[in-house]
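The complex appears here minus one protein chain, its other protein chains still in place.
To keep things simple, chains are lettered A and B as they appear, and every chain counts its residues starting from 1.
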Amino acid sequence: MSDASRSRTDPLGQGQGITRRQVGAVALLIVGAVFLWMVFAQWPDWLDAILISKKAFLSAILNGLTLAGLYFLVASGFTLVFGLMRNVNLAHGSLYLLGAYVGYEIADRTGYWLLGVVGGFLVLAVVGLVMQILVFRRLEGDDLRQTLVTIGISVVAADLMLAVWGGTTYQYLTPDWLSGAVRLPIVTAVRSNGSEVFLAYPFYRLVVLGAAIVIGVALWLLINRTRIGSMIRAGVDDRAMLSASGVNVHMIFAVVFALGAGLAGLAGVIGGSVLSVSPGEDVRYLLASLVVVIVGGMGSIVGAAIGALIIGLAEQIGLVYFPTYGVVLTFVIMVVTLAIRPQGIMGRSL
Amino acid sequence: MSELSVPRAARAPGWFDRIGIGHLLLGALLLVYPAMANDFFLTQIGGYSLVLGMIALSLMLLAGYGGMVSLAQITVAGAAGYVVAIFGENNSGIYGFGWPWWVYGPLAILIASLMSALIGWVAVRTEGIYTIMITLAVATACFYFAQQNYALFNGFPGYNGLRAPEVFGVYWRDPVPFYYLCLFCAVLAYAAVLYGARSTFGMTLQAIRDNPRRMRSIGFDVTAHKVFAWWLAGLIAGAAGILLVWFNGRISPGTIAVGPSINILVIAIIGGMRHPIGPFLGAVIVTLMQTFAIDIIGAERFNTLIGMVFLIIVFISPDGILGLWERVKPKAGGEDWRASFRTSVK
């Protein structure tokens, strides 16, 4: 965006025939072409030597994408709530974990995993509603105390969940049609006898990625194409004006909070099915959401998507190629973003 | 903060008035405390509370006067601790240069304060509620880095066998000397914060907290003032960090993890952020709860207990125990402390 506007106001750039925008496009094309080649070509030995193996590289990319999908699901609720209410919900990770446990209980008792997914969303939406009514409405307009309360809630919630579900690791039994690996039409190696080895990838993770995209598009449509969405956007811009124009702001707040909490719960079930559910996940996903929205820009759904993509890829590539400091990498990205663009990639200037 | 600016000096008070009867009583009690308490209460409760109180005090300085709530204070203290481990003595087999305390002590405080200023510099680029998030993320990044890095931080196990120095023939980790050392540092920090809050800088900082835009337009360098406040907070947290590693005898990434950093915030909030005594009150309460919860409700649900106390405090008294106290005994024609807290955190 900024590139475009700058090139327009820069007659010298125009005069030289090549705008910065064109340079950017060419660079993007080259990167895209190299990437496509890396996906489909058979790798020469020197590339294998640098990047361990084609299988490792492509798996890291795919895992990064699916992880990004998961992060997006968690962070979208977080950023939505912040955008509207200026409320940093540091108990968002607890909502994720609670959703995972609740979904597990439902799926385990009924035997239907999908019921767990739906239940995780609905139960957590109700929890979010209750939190909004009992806690945040009472502290309206007091951002700091709202945030402090969420810290307190997260401490108590973590301990109570430990009391109820213990320190054991829970693992969802996903339905058979979701389990197992699929063979992607990508050749990772050729055996000495000439047969080709295809990349196998867990089917469920692809489903996660697809679900994240679908939900992301749905959210975008909800906010940009519906009446309630326009109210939400108006609330983000100017809470007082929206209220003055006769809209029940509390209702909007409640809906958004329920939606945000529900998304966290949904992410809990989906994430718990990819990995597993255990204490400590709340802090992990809270931090992931924090970093994602700081990088992407607070309050923006598109920003959350971009942030999730960057952080997800960085985390997985870091894990494979420099495991020692991979964990730190995401935070480095965050600090660099802050230094260059404090409001985040898609955030509005503060 | 208004009571701090009441021009008492106009009465030309004697030293007794200026210090105040409450301070004198408290000081006397703290001085004779070792005569009443056993070694455990002296260090594990007394000394430890003073150390935690100092770290929380550095947070109070930022949050109460500057409106910047930081979750990275334990990280700053930890930085000082790691400097002690690396340049002082340890028995983990790497580094431990064995420098004397009067070299590594100031160095540790210096590095911690610079680090604090750096964190502050990143954090003040954004405002208000963002500060909590960014400092939390910075604190976590530092925790992960320390855990993964063996070359400098010795990774997960960290450093063991850190010893307080022996000066004037006294081993300063012995209960009584350690207690007095902590008390001395805490009183120094407390007095410095009290004094600093009334100084020109302190006043400017509070004015910036209340209305940064106006201060900027008058011509104050808002960023510089805030970063300087971070640096000052770093001095206190750094000093506390040294005491903390002498107390524990060790430092590891666990010392600077997310849990402890939230713990510091809990201490400051429970105690109250309107007056520098608040963090110390909070530290005493939390330490007592932490130590004796296992005997009362069992260690399992300790976090629920402390979280509930924290929630109740935030809900009914935004000004912590201090606020509760003042509400129970309202001052005649008293100030609206609720309003003053609101402005103080915006």
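We take it that a residue touches a chain if its C-beta (ideal position, glycine included) is under 8 Å from a C-beta of that chain, and two chains touch if they have at least 3 such contacts.
Assume contacts and distances are computed from a predicted model.
Going by its UniProt record, the hidden chain of the complex is named "ABC transporter substrate-binding protein" among "Aminopeptidase", "ABC transporter substrate-binding protein", "L-lactate dehydrogenase complex protein LldE" or "UbiE/COQ5 family methlytransferase". Of the candidate positions B:Ala240, B:Leu281 or B:Val309, contact with the unshown chain belongs to B:Leu281. For the chain left out of this panel, the touching residue among A:Gly99, A:Gly268, A:Gly326 or A:Pro342 is A:Gly326.
Listed by residue number, the positions of subunit A touching the unshown chain are 52-53, 55-56, 58-60, 63-64, 67, 162, 166-171, 173, 179-181, 189, 200-202, 204-205, 274-276, 278-281, 284, 316, 319-320, 323-324, 326-327. Think of the hidden chain as still there; on subunit B it touches residues 3, 20-23, 25-26, 29-30, 33, 36-41, 44-46, 91, 93, 144, 147-148, 150, 155-158, 160-161, 248-250, 252, 254-255, 257, 259, 275, 277, 280-281, 284-285, 288, 291, 294, 298-300, 302-303, 321-322, 325-326, 329, 331.
One rule holds for everything that comes next: only the chains that are shown with their structure count from here on.
If each chain is reduced to the centroid of its CA atoms, subunit A and subunit B end up 35 Å from each other. Subunit B meets subunit A in the complex at residues 69, 122, 125-130, 132-134, 136-138, 140-141, 144-145, 148-149, 258, 262, 265-266, 269, 300-304, 306-308, 310-311, 314-315, 318, 342, 345-346. Only residues 86, 88, 90, 138, 142-145, 147-149, 151-153, 155-156, 158-160, 162-163, 283, 287, 290-291, 294, 298, 324-325, 327-328, 331-332, 334-335, 338-339, 342-343, 350 of subunit A touch subunit B when the two sit together in their complex.
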